[in-house]
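Once you've had a glance at the structure underneath, I'll fire off some questions.
In this view, the complex is presented without one of its protein chains, the others remaining in place.
Think of it as A and B in the order they're written, each chain with its own count starting at 1.
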Amino acid sequence: MSLQTKRLMRAAPGFAALVMAMSGRLALAADDKMNQLNMPVGVTDVGKSIYDLHMIILWICVVIGALVFGVMFYSIIYHRKSRGAKAASFHESTKVEIAWTVVPFVILIGMAVPATSTLIDIYDFDDAEMDILITGYQWKWKYEYLNEDGENVSFFSNMSTPQSEIYNTQTKNSNYLLEVDEPVVIPVGTKVRFLVTANDVIHSWWVPELAVKKDAIPGFINETWAMANEIGTYRGQCAELCGKDHGFMPVVVEVVSKEDYASWMSEKQAEAEEIKSLMAQNFSMDELMSRGKAVYQRACQACHGASGEGGVGTAIAGSDVATGEIAGHLNIGINGVPGSAMQAFGGQLNDVEMAAVITYQRNAFGNNMGDMVQPIDVFNHKKG
Amino acid sequence: MGDHAHGPAKGLSRWLFTTNHKDIGTMYLWFSFAMFILGGSFAMIIRAELFQPGMQLVEPGFFNQMTTLHGLVMVFGAIMPSFVGLANWMIPMMIGAPDMALPRMNNWSFWILPPAFLMLASTLFMEGGAPGFGWTFYAPLSTTYAPPSVTFFIFAIHILGLSSIMGSINIIATVMNMRAPGMSYMKMPLFVWTWLITAFLLVAVMPVLAGAVTMMLMDIHFGTSFFSAAGGGDPVLFQHIFWFFGHPEVYIIILPAFGVVSQIIPAFSRKPLFGYDSMVYATAAIAFLSFIVWAHHMYTVGMPIAGELFFMYATMLIAVPTGVKVFNWVTTMWRGSLSFETPMLFCVGFLILFTIGGFTGLMLSIAPADFQYHDSYFVVAHFHYVMVAGAVFSMSAAVYYWLPKWCGRMYNETMGKTHFWISFIGFNITFFPQHFVGLAGMPRRIPDYALQFADFNMMSSIGAFIYGASQILFLYNVVATIVSGKPVSDDKVWDGAEGLEWTVPTPAPYHTFEVPPKIDPAHAHT
């Protein structure tokens, strides 16, 4: 906290300069292609009808506003005391009061009709050609393809914007905060059903151009769907406050042609096959260590430090757990430590990765257990 | 009989032990202004961080704490107590009562507020930081995943609820029981009416909020499963309970503001309020509807379609009674004899900006469209239009309008008008662009944003500093008036003002209406 205060204090003088520098930039904003004023029309039929609905209500409101403010400004200009206006004394009229109760009511009915039909369209989940299970994690998304041809295909999608861009030590690229390591891929012109849930807290899966926003509620599955009419990359963000890094869990959807989708899928299948075969394999120490190092750097290092010295998490170097029973170590890796930042990685890493990273932790950073964990051990541990 | 024909006691004990509605009102008003500054400072930190993309000033976790505390402090610390303060000052004077019905309890309602907020603010210094789960504190982020300080937050909410309930019981008893003879219900000033209905809302929903935080407490510390699917509960249950409180809460914020505007517009139009009766019925209708629309905050949680439709239709209906009010105000101005002193300026500002906020509210109520708007800055723009330009503007208007009566001195009109214009412009620079970024896809409650939102966010931040700075002018004007303003000689202060409060001397003596006034039966309403 006091750190925050100090930072604020330090920033204050620089701030005034910033205001001046930046207001110069504002003038140049006009030709910025990315700049948008309105809701995107989107690339789905539903998106189009929501956009139309949005514009209809907007214009109705503008017209009513113009009328109301028009009357008001007429009074403000012409019924001023300083112009010598004398006050009338009327103070009720049942007729006009009924009129301005009934007319808005009728207008509302006019809005409710298209709104209802759009909503009914949105709630039509039937005839979806494929299902994708989307699970929100703090702070990443997991995608699982549920149909037969998608069996075994599941992956996490993490934000890939580097810290250096966020903390302003490097220029920001044009997809700043809206880029991920692995986007979810769907075929064009196909009705895709999204089953949305969460693993920890509530998240919300939002892609404006697909006109889809659905809350991911832990323990419940929500349905929604989209049928994209155009190939392209569509970006969105988590839309429900989900803790510290809520602002850093983007959604990227890659809409590709059906052919491209098929070949992407077979590639993914092959990958999955490979992992499957790896699962059954026994690895050498060297293999485990090199795989484990990679996993460690990707998944653990942020909290446990580059050389296991600890940080948000406890030190791995010399840790009682990492130099104790394998079972205990595996247990923490798989199930996490409830109530702490140490999550259950059992569902996020596959057995090969888990085996490798545990082995790595036991034999790196000066830990020297000399023992190995094989994928089958992880599998057995999970089975209990 | 108590001998109460004396002035206030001396020193601190006057404030600590008082039973006088004016003292208590004054304390509420100053307290709420202090909270406004505190909540505003949090908003300034938010806007400073959002000034440009990238993380500059604060860490993401701390940013969330700022957002959360900003919302909580503004809603529960600034707006609600400010209107309770106004009620304390004005209701007895408006209905010809000597004081509030239950004066000792009145004092207690106030005094539990400062420690509750102290406790809430102290969470900033606790291990794990302050609550960072938003002012709506959705479970399980606020239960299983909350920092330990959440327990203090929960108890603070309990105390705030207690304070509000006692305050509203007091207001209900005062209005129902303390009216001067002849002051029938349909003769009461609209401010009294709106507060009576607000008080009903408060007594009905604050206990529900207390229930919600109690369930949280049990889930966190005693192993219950209200908001956990694993144990058979449902995180969405929390949202239903919260919004059953939360939606009426936003009308609790705005109804007294409606009341204020309904007092001031006729005064500066020099013409009676148009459609008094329908104003009363519209207020009651809004209050009634507010109980059956809560799930419009939850269109995206996955309700069955029947639920979506019901809540959509019910929500849209609120536009009708609110429209009646807007039309009545405009018609009150129509063919009046208008003048634009500061209170009237703020009321006109209110009228325009609140209506715009109402329109965006109506847009949000359209469920399919809300799938795009929800949890974006469009919502942030909506509710600042109704809450800042609605509640805060009307509160500013009320202070300028009644300040001369309270302290017997006139504020500086030029400074007041300057305050209005800077506020009006600053406000719009701040919040109008938020509509655009929201529609373009910027989620709310994020400490950093994608590059296409940069320009409007910068604009918004600059506007926020302008609007914030204008409040310094306000504070200065009020203090200068109290200390050295030009004395007002006329009891009525404003030539168009109507109502019992203008019949007592200026400044209002410590005790008014020890003997009930006589209400002129011929007069339609005051």
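Methods note: contacts are C-beta pairs under 8 Å (C-beta built on N, C-alpha and C of every residue); 3 or more make two chains touch, one makes a residue touch a chain.
Here is the rule we use: contacts and distances are computed from a predicted model.
UniProt records the chain missing from this view under the protein name "cytochrome-c oxidase", selected from "3-isopropylmalate dehydratase large subunit", "cytochrome-c oxidase", "Sulfate ABC transporter ATP-binding protein" or "NADH-quinone oxidoreductase subunit L".
Among A:147, A:335, A:348 or A:367, only A:335 touches the chain that is left out of the view. Of the listed residues B:34, B:119 or B:488, the one in contact with the hidden chain in the full complex is B:119.
Residues of subunit B in touch with the missing chain: 1-2, 4, 9, 13-14, 16-20, 96-99, 101-105, 107-108, 110-112, 115-116, 119, 148, 151-152, 154-155, 158-159, 165, 168-170, 172-174, 176-178, 180-182, 203-208, 210-212, 214-215, 217-218, 220-226, 229-234, 236-237, 240-241, 244, 302-306, 491, 500, 503-505, 509, 511-518.
Mapped onto subunit A, the interface with the missing chain covers residues 125, 133, 195, 197, 219-221, 223, 335, 338, 344, 384.
The rule is short, and it goes like this: only the chains that are shown with their structure count from here on.
The centroid of the Cα atoms in subunit A and the matching centroid in subunit B are 33 Å apart. Those residues of subunit B that touch subunit A in the complex are listed here as 45, 48, 51-62, 64, 124-125, 129, 132-134, 138, 140-141, 144-145, 228-230, 234-236, 269-278, 300-302, 305, 308-309, 312-313, 316-317, 319-320, 323-324, 326-327, 330-340, 348, 351-352, 355-356, 359-360, 362-363, 366-369, 371-372, 374-376, 436, 439-441, 443, 445-452, 455-456, 458-459, 462, 524. By the touch criterion stated above, subunit A contacts subunit B in their complex at residues 1, 4, 7-8, 11, 15, 18-19, 22-23, 25-26, 29, 32, 34-40, 49-50, 53-54, 57-58, 61, 64-65, 68-69, 71-72, 75-76, 79-82, 85-93, 96-97, 100-101, 104-105, 108, 111-112, 115-116, 118-120, 122-123, 138, 165-168, 172, 174-178, 200-202, 204, 206, 208, 211-215, 217-220, 222-223, 235-248.
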